[in-house]
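For reference, the structure discussed in these notes is given below.
Note that one protein chain of the assembly has been removed; the remaining protein chains are unaltered in position.
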Amino acid sequence: MTSSRRDFLKTVSGAAAAAGCAPLLSCRARAAARAKRAEPPPKGSPESWIVSTCGACPGGCGIRARLVAGRLVGIAGNPLHPVNRGGLCPLGLAGAHALYHPDRVRGPLVRSGAGGSGELRPATWDEALALVTGRLRDLRERGLSHTVALVDGTRGLSRQVAARFLASYGSPHHLGGRPWNDLGPSAPLRAMQGVETAAVHDVENAAFILAFGSGWLEGAASPVGAARAYGIARRGRRSGRVRVVHVEPRLSTSAARADEWIPIVPGTEGTLALGLMHMVLREGLESREFIEEWSSGFEPLRAIVLRDFDPETVSERTGVPVATIIRVARHFASTRPAVAIGDARNGPGAQSPATAIAIHALNAVVGAIHARGGVLVPPEPPLDPLPAAPADEVAARGRSFPAISAPDRAGGDLSALQAWLEGGGAHPVYLLMSYGSDPIAALGGGERVRAALRRVPFLVSFASFLDETARHADVVLPDHVYLERWQDDPTCTPRGFPVLGLRRPVLAPRHDTRHAAEVLAQLARGVGGPAGEGFPWRDFVDVVRLSVRGLHRSGRGALFDVPDAEAWVVTMETNGWRASAFGSFDEFWDGLKARGGWWDPLYDFGERGRVLRTPSRRFEFAPLAGALEEHAPRGKAALMAAAAVPASYPLRLHLYPLLAAFGDSQGPLPWVQDVLGREIGESWSTWVELAPSDAAALRIEEGARVKVESAWGSVEARARIYPGVRPGVAAMSMGPGGAEGGTCRRALVAQAGALAALAPGRAGSARADTWVRVRRA
Amino acid sequence: MFERKASPRWGMVIDLDRCTACQGCVTACQAENNVPPPTAEGAAQGRSIRWMDLVPNVEGEYPRVKARLLPRPCMHCDNPPCIKVCPVGATTKGEDGIVIQVHARCIGCRYCTNACPYTLRYFNWYEPAWPEELGLALNPDVSVRPKGVVEKCTFCHHRLQKARDRARAEGRELEAGEYVPACAEACPTQAIAFGDLDDPSSEVAALARSTRVFRLLEDLGTEPKVFYLREG
Partner (left out) sequence: MSVRAEEQLFPAPFDEPERAPALAPGGEGREPEDEALLRPVLHTTWRFWAIGAVLGAVALWGANAYLVQFRWGLGVTGLNRPNYWGIYITNFVFFIGISHAGTLISAILRIARAEWRRSITRSAEVITVLVIFFGIGNILIDMGRPDRLLNVLRHGRFQSPLLWDVVSVSTYLTGSTIYLFLPLIPDIAILRDRTAGIRHRLYRLLALGWRGTPRQHRILEVLISIMAVVVIPIAVSVHTVVSFVFAMTIQPMWHSAIFGPYFVVGAIFSGIAALILAMAVIRSVYGLHDYLREIHFNYLGVLLLIMSLLWSYFTFGEYLVTFYGSEPVHMAVWWSKIAGPFAPAFWTMVACCLVVPFVVLCNRRTRTVKGTVLASVTVIIGMWLERWTIVVPSLSSPRLPGAAASYFPTWVEWSIFAGCVAAFTLLYMVFTKVFPIVSIWEIREGREAAVLQVVERVRSYLPPGAAEGRAP
């Protein structure tokens, strides 16, 4: 399909205008002067492979980096790594582009122009560190340590180091830094099982998968891990092929891969889950064993569900035909094991907590909790904790101030920060550090966000790339990219096995950058007091070594090995043998480096205590029943009830994840940009998908430039007419968006963030209820 | 010295039931084969080079819409339309069945690109360029193409050469699984199987006998050596 009508009359005008186009040439000449023809290293150069862990996304895949003549010339998956077993996604495979990216920050930068002007000049580390240390020390001495905040997108030990810094320094403000990619503890597990972790779904062993919401494959916490499990469930196991039903307003890649796609009104997935539960209960297909022996508080829920969520009502609300509801409910409840999957992520781009809880309850009703082929709670790897952070009175006083964001406010941290800065806060923020996060872009990057961040007099960024926040920073202390640093990467496989991947430098740092965790320690030492004492380690490797001693001591699990070795480990462990082959700690450490990490391929379905930590030690249905009762006065099936269509914003926004859009604060990598939205033929752009009928009504042509506006902001995009979008819905890829400019230029999906939801005061899900209008730009 | 009974017939089987359309194969291929980094302008003009590409095909009307996303390398046809039309013999089929492009001989007439019914041949519109240091990541096993020539998927032929050299140096036959293209290696779901179609014991030969098998534009008689296994 051609994007624009090639009206032949254009020929004439084109020819006439031809002479005027000559300047094009000079552009090309400039581009060519900058980009050079390159040659690979000569054949026969010394070659080596280094095993490490990918850091392009939180997935934690194992990689092998190929080095020739001191150059990183290729990245392949680590076949021993249990998460990816040699497979890799575009983000990981494009790693070399992150390392050699022309837009990297090459050394510390210090603001040279007025505040917020974005003018930065290179500086030495001594100068830049002195500047930040001076500020920190000054604030602490004046008793204002609580006015320092740290936005943190990292996890594992890096996050612990940051927390430690704040604890000793005296600030309560440790904020989550990835609103669009929050893989922290999931709301249903917290509410119904009392567990502070993210759930995983045992796709590999499921016979029936009912996926709700957005793409569970491309939007998975570990996309490669999820894909691998999917491949096994489809064709890689003896127990037959899994059946997949996908519920989403848009025919996403996951929906396209499913056996059945059920288009639904955005944000009503929870209602459908309850409608399905209604049918399961009505037909008596629920798991009595689970309900009676494992759970509590089911009867009130049963009453509400049977009363309010009959198929007719649910059908009306969700747009899913009654017959489909009945059929899917029967199929789901009568196939064992079956699992319902909601969004892997928390935060504004994901389903609302209430929806997630409804989906989780559906799993519980059929007994798919802590069961093979169901929802699993991965155990933590037995790492040694860091010693308690020293604190003094100043620190204790600083910690006693109210925090910007409560610890359980999943994903809402940044919008809370914006609200705080815009005047809602109890005290000002005088110094803000951003680590592994780009808060300005994540908040949508609009003028209002920038203005809010400008209220912080001193902004420090640890960005490796000049992202939106770094542009506005007073000091940039560039971190290494993941291929240059030591780091731990705790994760798990879809079967709930804990994994600890070891990330180590494949090359010496290319630029004058430093490990941000080490820089934090250095700042702490510079400030002095307990903060300085809290970091006795020489470098971050020492912290990692300290932590993984726990693995060695536990004797559990195994170093990564070929798949065949897994059975042996399982046999040994289930028989209670802990005859570890680890040897001395140094041998273990060398093994970690050579194999890429440690894992424990055992999930104990017997330990109920670990996965049910509610006061009753049972699975609690009460939170869902409570939420439904709360809505009950508003009538039948009012859960997540959509308000009437707002007159000025007639389309509902559906934000969906794209695998390629979830890179971790790297510059726009050309290869990744190129595969961005390949499924509908888009790359390097921001686009909005409209149903043919809506586009016709709005008189918007395929490929037209349009403005998408919500009550919160507006975004320019290219209109794509896509029959795989439910009428009444405008679909955009979600993601943090990012900086314009730079060598590899633009791109960037999803300033869709600007449209939705991160605006202050909006709790919960952006996806559930953001309304937009689309008009020609 | 090490005589084989017959030359292997390298082929690929892509199981669409496993594939999640993640495009790892696409990027793996670009990285392995020194494809110049794509640009926004190039992509907008339809000039991105993807030897392995994801071909989207959306059919039907809401709500009965079907989308099929096909990873598409070169088909390495047994009866390749591209070879017939090349005026200088710059594209040839080796005895192992792999259709290769001789970049040093190609005159850039682009007849082969038009003759290929799968549109999977690519052209170097400009001198390939790498912004600043990106060129450091070039793979030493693959030459960088000059401007004005056609290029295409080679089944990572250089990997075959390396594997063969290694086997020869060690005085043995090439073993199954020793030679695998970058796309198959990177696939997270192992949806891409690769091997000798003529070896009845190979995985690809077994998969190619599956009842789910189909090939692209089979009725054209090009005899592709890339097989697909349909979903379900």
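All chains are identified by letter, namely A and B, in their written order; residue positions are counted from 1 within each chain.
The rule we apply is simple: a contact is a pair of C-beta atoms (placed from the backbone, for glycine too) under 8 Å apart; a residue touches a chain by one contact, two chains touch by 3 or more.
Quantities reported herein were computed from a predicted structural model and do not represent experimental measurements.
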Touching the absent chain when the full complex is considered, from B:Lys66, B:Lys84 or B:Arg166: B:Lys84
Which residue of B:Asp78, B:Asp96, B:Glu127 or B:Glu223 touches the chain not shown here: B:Glu127
Touching residue (missing chain; options B:Cys109, B:Ala163, B:Ala176 or B:Ala206): B:Cys109
Contact set of chain B toward the excluded chain (per top definition): 45-47, 53-58, 72, 81, 84-90, 105-111, 113-115, 117-119, 122-127, 146-150, 216-217, 220
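Please note the rule applied: only the chains that are shown with their structure count from here on.
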Contact footprint of chain A on chain B as seen in their complex: 15, 17-24, 26-28, 30-32, 34, 37-40, 43-44, 48, 50, 53-54, 56, 58, 60-63, 65-69, 126-144, 182, 185-191, 231-232
Contact footprint of chain B on chain A as seen in their complex: 31-32, 34-43, 45, 68-69, 71-77, 84, 86-90, 92-94, 96-97, 99-102, 217-218, 223-224, 226-228, 230-232, 234-236, 241, 251, 253-257, 259, 261, 263, 510, 659-660, 670-675, 678-681, 683-685, 691-692, 722-727, 743-747
